[in-house]
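As you look at this complex, bear in mind that one protein chain is not there, while each of the others sits in place.
Take a look at chain A:
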Amino acid sequence: MEAAVFILSLVDCCALIFLAVYFVITLSDLECDYINARACCSKLNRWVVPELVGQALATVLMLVSLHWFVFLLNLPVAAWNMYRVWKVPMGNMGVFDPTEIHNRGQLKSHMKESMIKLGFHLLCFFIYLYSMILALIND
């Protein structure tokens, strides 16, 4: 059971890592002017909700399996994801808005955010991996 939870988390975490890498790549493409803002934002907005769901899934899994430490580690990130979606103004086209992304250093802050998430997911990845191995051994 324990092992199953961590295997699932591990898969989820891999997906999130891929997503974070995808965000970073797409944003840096925009930074280097390889794609235009519109294409970039529509690509990224499509993955905002899946990312939110993936993160929430990991959080919930940790909660139900009563791994408090990992749960608390995941909670702020999941909350931030939801807050970010929730606070999007009515007139905007999603978390990433093509008309705003070049303003007020938004591109940079998005980039920073994606990098931090990438780091966080990598950290989680190893935690899950370790816990999974531990669980498998214990079984």
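Keep this in mind: a contact is a pair of C-beta atoms (placed from the backbone, for glycine too) under 8 Å apart; a residue touches a chain by one contact, two chains touch by 3 or more; residues count from 1.
We take it that contacts and distances are computed from a predicted model.
Asker: The complex has one chain missing from view, so what does its UniProt entry call it, picking from "Protein prenyltransferase alpha subunit repeat containing 1", "Protein transport protein Sec24A-like isoform X1", "Immediate early response 3-interacting protein 1" or "DDB1- and CUL4-associated factor 13"?
Answerer: Of the names offered in "Protein prenyltransferase alpha subunit repeat containing 1", "Protein transport protein Sec24A-like isoform X1", "Immediate early response 3-interacting protein 1" or "DDB1- and CUL4-associated factor 13", the one UniProt assigns to the missing chain is "Protein transport protein Sec24A-like isoform X1".
Asker: Which residue among A:50, A:76 or A:105 touches the omitted chain?
Answerer: Result: among the candidates, A:105 touches the missing chain.
Asker: Suppose we count only contacts with the excluded chain; which residues of chain A make the list?
Answerer: On the side of chain A, residues 30-31, 33-34, 36-38, 89-93, 98-99, 101-105, 107 touch the unshown chain.
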